[in-house]
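Encoded as structure tokens, here's the structure I'll be asking about.
Every protein chain but one is kept in place in this view of the complex.
Chain IDs A and B follow the sequence of writing; residue 1 opens each chain.
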Amino acid sequence: MKLLKLLLLPYMAAVIAGAFLWVEPAEGFLGESSRIVFFHVPCAWTAALAFLVAAGYSLAYLLSRNARFDSVAHAAVRLGLLFAALTLVTGSLFARIMWGSFWNWDPRESSYLLLLFLYGAYLFLRAAVDDPERRARIAAAYALFSAVLMPFLVFVVPRVTRSLHPQTVINPQGKILMDTPTKTVFFAGLLGFTALFLWLLELEARGARVRQPTN
Amino acid sequence: MASARIEAVDLSKSFAGVPLFGGVSFLLDRGVLAVTGPNGSGKTTLLKILASLMRPSTGTVRVESEGRELSRDERRSRVGWSGPDLAFYPELTAEQNLAFFRRAAGFASERHDLRTRLAAVGLDGSGTAVEHFSTGMRQRLRIAFSFLLDPDVVLLDEPMAGLDADGREAVHRAVASAARRGPVIAAATDLEDLPPADEVLEIRGRETVSGKPKP
Partner (left out) sequence: MTPTRLGFWSRAWAVCAKDAAQEGKRRIALGSILFFAATALALVSYAVGPFGLPADARASLDAALLWIILFFSAATGLPRALVREEETGTGLALRAVAPGAVVIAGKAAFNFLLFLAIAALSVPTFAVLLEWRIESSAALVAVVLLGGVGLSIVSTFLSALVARAGQRNVLFLVVSFPLLAPLLLPAIAATVAASQGSFAAAPLRVLVAYDGAATCAAYLLAGAAWED
């Protein structure tokens, strides 16, 4: 983990530099607005990943009833909330430039707003239960139940309704529509954000264990 | 005749890191085990753990019937339990309550059988809703509930609470007959509030003392 932390800093710096200096702005987008893809998409990816991680640790909790897994799931949701919020902020900056206003009730914007609500609901639910074991069990059940219904929110509903959103990486053509520098920086960014998330997750979960030394 | 036994191995329970009791171990295959201890020592919690209504913090509970270990799910119908916080549907009559619980547990319910069970604890099958029951009548219904599924193991928490001489007599009879067939565990603050016991388990803070009842 220490090594990861040390490598992460120069790596992310390189990704940021690459995003602004190496890559040419994409065609069909106003000005430099396309550069946001290198930050917006990894945030969105990390927010969704956080949910899967939370669901995985919730399942592990239900099977083992080990409080450690519960604290990791909880930490993953807190980070997911952060990345979902960053996704919305970066997305609305782009929307302001491209479509003229920060918020357009585009299905994709709405689905991430709902994802944000979902993370918030998980935290509310935890806050409303006093007994730690019951809280962990109820939160885990909610996280797993949500994980089954979340794909509808993020993948299915935005496709049923019309959207202004640019083609996503997973698109009907099944191709990655980018030139080589863009592709390199883009996937490097994805990897960097994923590593950043894992490092923060470990940090958060460790912090939570220090704060409540119950077991 | 069914042979059953219940075994507790090093049970402990803590709430939010605060230990309630620890080191509870016993093995019982027939007869009455009395659990005593002061208020707040964890008698009710221990019986709920034995009834699979709660999970222990450490340790395990094993219930065997006819030489086979029962799953958590099977124990639901093979272990009968009643306690002071057991409540019934206020709008329904005693008979309707018992009929429902038998069906929800997966057993057929017949009017004649239910009337016999109610008569055994001194309740008639009249149409009075449980909300109009006195404290003693509710307690009689709780006793009937713990024997409702003809369980292999019977757990009675405060069985005599609020009962008159007649009601105590009914509990004595039911416990004596069940103890000939299999294990019965009964908990109360004092031994006088329990049917005659073969063994005693006293919970005192974090240590438990087991022994024979003093004459």
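By definition in this document, contacts are C-beta pairs under 8 Å (C-beta built on N, C-alpha and C of every residue); 3 or more make two chains touch, one makes a residue touch a chain.
Keep in mind that what you see is a predicted model, and the values were worked out from it rather than measured.
Of the candidate positions A:L4, A:A17, A:V156 or A:L191, contact with the unshown chain belongs to A:V156. Which of A:M12, A:A60, A:L93 or A:L125 touches the hidden chain is settled by the complete complex: it is A:L125. The omitted chain makes contact with chain A at the following residues, 62, 114-115, 117-118, 120-121, 124-125, 128-130, 133-134, 137-138, 140-142, 144-146, 148-149, 152-153, 156-157, 160-161.
Remark: the residues of chain B touching the chain excluded from display are 2, 51, 53-55, 73, 76-77, 81, 83, 85-92, 96, 100-101, 103-108, 145, 149.
We adopt the following convention: only the chains that are shown with their structure count from here on.
Inter-chain centre distance (chain A to chain B, centres taken as mean C-alpha positions): 49 Å.
By the touch criterion given at the top, residues 65, 131-133, 212-215 of chain A touch chain B in their complex. Chain B contributes residues 15-17, 55 to its touches with chain A in the complex.
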